[in-house]
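Here it is, the structure, as structure tokens.
A single protein chain has been omitted from the complex, and every remaining protein chain is retained in its original position.
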Amino acid sequence: MYIGRVIGNVVATTKDSSLKGKKMLIVEKLNIQSNTAETSEVAIDTVGAGNGEYVLVTKGSSARVSSGMDSAVDAAIVAIIDSIEIEK
Amino acid sequence: MYIGRVIGNVVATTKDSSLKGKKMLIVEKLNIQSNTAETSEVAIDTVGAGNGEYVLVTKGSSARVSSGMDSAVDAAIVAIIDSIEIEK
Amino acid sequence: MYIGRVIGNVVATTKDSSLKGKKMLIVEKLNIQSNTAETSEVAIDTVGAGNGEYVLVTKGSSARVSSGMDSAVDAAIVAIIDSIEIEK
Amino acid sequence: MYIGRVIGNVVATTKDSSLKGKKMLIVEKLNIQSNTAETSEVAIDTVGAGNGEYVLVTKGSSARVSSGMDSAVDAAIVAIIDSIEIEK
Partner (left out) sequence: MYIGRVIGNVVATTKDSSLKGKKMLIVEKLNIQSNTAETSEVAIDTVGAGNGEYVLVTKGSSARVSSGMDSAVDAAIVAIIDSIEIEK
């Protein structure tokens, strides 16, 4: 899973029926060691994340475990992060 | 999922039977923060997307949820985007 | 799925039983916008593709839909391309 | 699978129910030939790994084999490495 930050959202009326009622948030992937942003993508919110929050994103078929196995989803927000501890 | 723009299409007569009757569109992946285009690939259209439209693409086995679990597809257009909101 | 060109083949006598009798072709991935070649990899041919032909390759578990769900395959050629149309 | 080193952990109270009780560790992916660190990500610990330990990480749906097929997990620590032998 990767650590990211919610930076926006996407609205779409015409979509796969499995996406109806699901919040589509834009997440910026963070390189936690250099504290820089990398690419960004759209993930389905399954835990009530809001803009600016630090989140954990799961990709691939595992994303469907939290958003519904019958949902056409390959990225899901699965946690809102309280703290990150790095000890190198 | 990633945000992309439809820039063309592919025609193939000789193909896996599961692809028959499916529209194969070329989608340019967009970096929505720098508003630049990255790589492009072929995705099955499942929502009636047209050329130039901004779309949401799902990858991997999740793409088969919208194009049919018995289809040899690893990328599917699952939404036509109305609006993108970024609040950094 | 990505667009590629068949540039060769691989022969292996010692292999997983699920690969027996399957043609293992080397496909060069093409960046269709800059018309340059990127990486290359091995894909199972499921449509009778020949050397030099432009093909469509499906990756991951979806590749097994065309080559057999019980085959240890993560890339399959699923179409021979007739035409590519780009309208930017 | 890739070889990595545990460099920290993540704490999240609000999360997918399938993540409850699971240790979320930050793993730095290592390029074992140049002995340099690449990206880092979060993996579920399934073998009792501690900070600073060299581990083996499995990605994708295969990660769910060790963390539970009903867990929203795409990366799992599946071994603590005793030794690495390179003979080029």
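Going in written order, the chains are labelled A, B, C and D, and every chain counts its residues from 1.
The criterion applied here is as follows: contacts are C-beta pairs under 8 Å (C-beta built on N, C-alpha and C of every residue); 3 or more make two chains touch, one makes a residue touch a chain.
Not measured: the values here are computed from a predicted model.
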item	value
Residues of chain C (touch criterion as defined above) contacting the omitted chain	7-16, 18-19, 24, 26, 28, 37, 39-43, 51-52, 60-61, 63-64, 70-75
Hidden partner interface residues of chain D, rising order	1-3, 31-33, 46-48, 56, 58-63, 65-66, 76, 78-88
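The rule is short, and it goes like this: only the chains that are shown with their structure count from here on.
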item	value
Whole-Å separation of chain centres (CA-atom averages), chain A against chain C	31
CA centroid of chain B to CA centroid of chain C, Å	19
Interface hub residues of chain A, defined as touching at least two other chains	60-61, 63
